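The complex is shown incomplete by one protein chain, all other protein chains being positioned as in the whole.
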Amino acid sequence: MSEYKIRKGKEIAFTISITILTFLGILPLFHIIATVFVNGLPVITKESFTFLTGTFSNGGIGPAIAGTFILIFLSSLIGLPVALLVGVYAYEYPNSIIGKATETLLQIMLEFPTILVGVFAMSIIAIPMGTYSAFAGAFALAIILMPYVAVYTQEAMRQIPFTYREASFGLGLSRIKVIFRILVPLSKRGILTGVLIGMAKVAGETAPLLFTIGGLYESYPVSVTKPVGAVPLLIYTLVQSPSKGNHRMAWGASLILLLIFLLIFIPIRVSLKEVKL
Amino acid sequence: MKKKCYVGIGIATICIVLIIAELHIYIGNEKSVILRTTGATFPQYQIQKWIKVYQQSHPEVKIEYEGGGSGYGQETFLQGLTHIGRTDPPVKEDTWNKFLNTGDQPLQFPVIVGAVVVAFNLPGINELKLSSEALVDIFIGDIEYWDDRSIKSLNPEVNLPHEKIIVIHRSDASGTTAIFTTYLSLISEKWANKIGAGKTVNWPVDNMGRGLAGKGNSGVVAILKQKEGSICYTELSFAIEENLSVAAIQNKNGRFVKPTTETIQSAVSQVSSYIPSPTEGYKEDIKQLLNAAGDNSYPIVAFTHLLVWQNKDRKHYSPEKAKAIKDFLAWILTDGQKEENIAPGYVPLPPDVAQIGLNAVKMIRI
Partner (left out) sequence: MFRFFTLFTGGRKMKPCFNKIFKSVRRIDTFQIITLPAVIFVFLLFVLMLFVYFYNALPAFIREGLAVYFKNIWQASEEPGKEYYGLIAAIWGTVYTSMIAILIALPISIAYSVFVIDYVPKKLKNIFIIVSDMMAGLPTIIYGIWGVFALVPFLQKYIMTPLYKNLSFIPIFSYPPVTGYSYFSAGVLLGIMVTPFASAVIREAYQMIPFTYREAAISLGLTRYEATKILLGYIKPAIFSGMILAFGRAVGETVAVSLIIGNTFNLSPSLFAPGYTISSLIANQFGNAYIYRHMLPVLYAGGLSLFIIGLIVNIVGLYLLRRWQENVRI
């Protein structure tokens, strides 16, 4: 065989294997979404109002959904201010020792095992408080949320052309005014993206909630210092039981979780070019 | 513009859901008291039935059921993370002292009688007889295949497959395990010496590659249903609810009995159970209902217990919670023991035993 043919053959084999491998990598997502829909849709459409708003003995996951929203809200309340400040600091002093260390720390925390954060939150919040609570769970989630928002804030602000900074400083504004009055509003969109991505991630987390929130599925949560439920935690508990009824509810809850996730994720992703993980 | 649309839709959905939730909270939770019970999964179906029935007649009380095993139940009770703890075996003295160290008085009493059964998954086979030796040998790992001579000789008409026996046990600290292993220690010196009894034990089958662990009775049963050729120990109610095949095991009199309401009641009636005062719960002996005499008695029978605080100086419960707990427990020990409120797989308490629980309930201070 001529050398050309060998090379051509390798080229074709390569192209084929690349394509196959890529699709192998992509396939699971579609299969997952399809499976969740196929298994979850019948559960939801059967008695949707009861499922979405009823308590567990009545066949609903309402309290869990409420709990998830409470946790997202509370963890954002705790985590966003800190995250914004840290992100802004990392942007402003990229070359100082503290700045570099901050960036490294943020990257580390991005990938940190979430179970460790959960156990930590349990030992410093749930146990001294003497009770499981939404607050403990939100605290753990805030720790997980923070690096995402901080990194996105930093990146977003980096995108702003330098001229804006120069002009603002040239006008004699103090640093704090430059950052918070001019640059941050300019990078609003990027920061908002980060916030939403963080919230989406945190809505789906299970491990940090295992030992902090306790679970509440018979009644709606009314206090943040009392136990609360969450959709991912409920799914985790239901999957491990042998009853088919519980499995059905788990699929329904998974579909709800998937929908919440997609609802937040797709709009952001469509409007943004590059997502940092 | 498009993005604003999406964001708008997202926010609108969230608002709608929140409003619905608010309505529910407002309508449903006006004055509800929320109680929490955590621990043993041995009485799971019974507790859940009681919760369901009680909530129907008492809509202002909501009772949250949490599993986790007897060990978890004792621990969360100690930490004050739950109102009513559930434990199958009576609490040990060490732990009882830890309870006392909180400054409050713990109260323990039995609420229902259940049985630990040996369930198996062999397609096409519904009946199996296991002698005491065979039972021990299977769980200790000495018998490897289903068609082993010792099993076959007891069940000559059954077509046992030449498959390895997969033993499923608990991964968490389990009262069910404690009851089962205490029974095996009672009937077999080999077991008592090699493995012993406890909420968690070392299963030799794990090292042989034939052991699997599940979390809670439900976890164990979930695995059993999926794996052919497996065997496990679990509470009777799980076998009934999940339609599992149950083995007939040898009782003290040498007869092979299957766990049914009659055989369990026979065991309970044969024994004049010694239930200590609720303030001295650790004195109870887990062995008392095990291996009961009587031709028709099922050998692995046990009480399961609840733990509540006396609430000295309102240390653990607010007045309304204490009242709700008293009402609920009193109901469990009276109406709850009536036949229509008993879940399949459980047997009500003898009246004198129920009285002890009622005495404990009287002791709770509002």
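Each chain carries a letter (A and B) given by its place in the written order, and its residues are counted from 1.
Rule of thumb we're sticking to: a contact is a pair of C-beta atoms (placed from the backbone, for glycine too) under 8 Å apart; a residue touches a chain by one contact, two chains touch by 3 or more.
Just so you know, these numbers come straight off a predicted model, no measurement behind them.
For the options A:Val43, A:Ile72, A:Ile143 or A:Leu216, the residue in contact with the chain missing from this view is A:Ile143. Of the listed residues A:Gly60, A:Gly190, A:Gly204 or A:Pro242, the one in contact with the hidden chain in the full complex is A:Gly204. In the complete complex, the residue from A:Thr19, A:Thr45 or A:Thr225 that touches the missing chain is A:Thr19. Touching the omitted chain from chain B are residues 68-69, 71-72, 74-75, 78-79, 92, 94-95, 164, 166, 171-173, 196, 198-202, 206, 209, 211-215, 223, 226-227. Although one chain is not shown, part of chain A still touches it, namely residues 7-8, 10-11, 14-15, 17-19, 21-22, 24-26, 28-29, 31-32, 35-36, 39, 81-82, 85-86, 88-89, 92, 98, 101-102, 104-105, 107-109, 111-117, 119-120, 123-124, 143, 146, 174-176, 179, 197, 200-201, 203-207, 210-211, 232, 235-236, 239-240, 247, 250-251, 254, 257-258, 261, 265-266, 269-270, 273, 275-277.
Throughout what follows, only the chains that are shown with their structure count from here on.
Residues 2-3, 6-7, 9-10, 13-14, 17-18, 20-21, 24-25, 28-29, 32, 34, 36, 51-52, 55, 62-67, 79-81, 214-216, 218-219, 221-222, 224-225, 238, 241-242 of chain B touch chain A in their complex. Within the complex formed with chain B, the chain A residues making contact are 52-53, 55, 57, 62, 65-66, 69, 126-127, 130-132, 214-220, 222, 226-227, 237, 240-243, 263-264, 266-267, 270-271.
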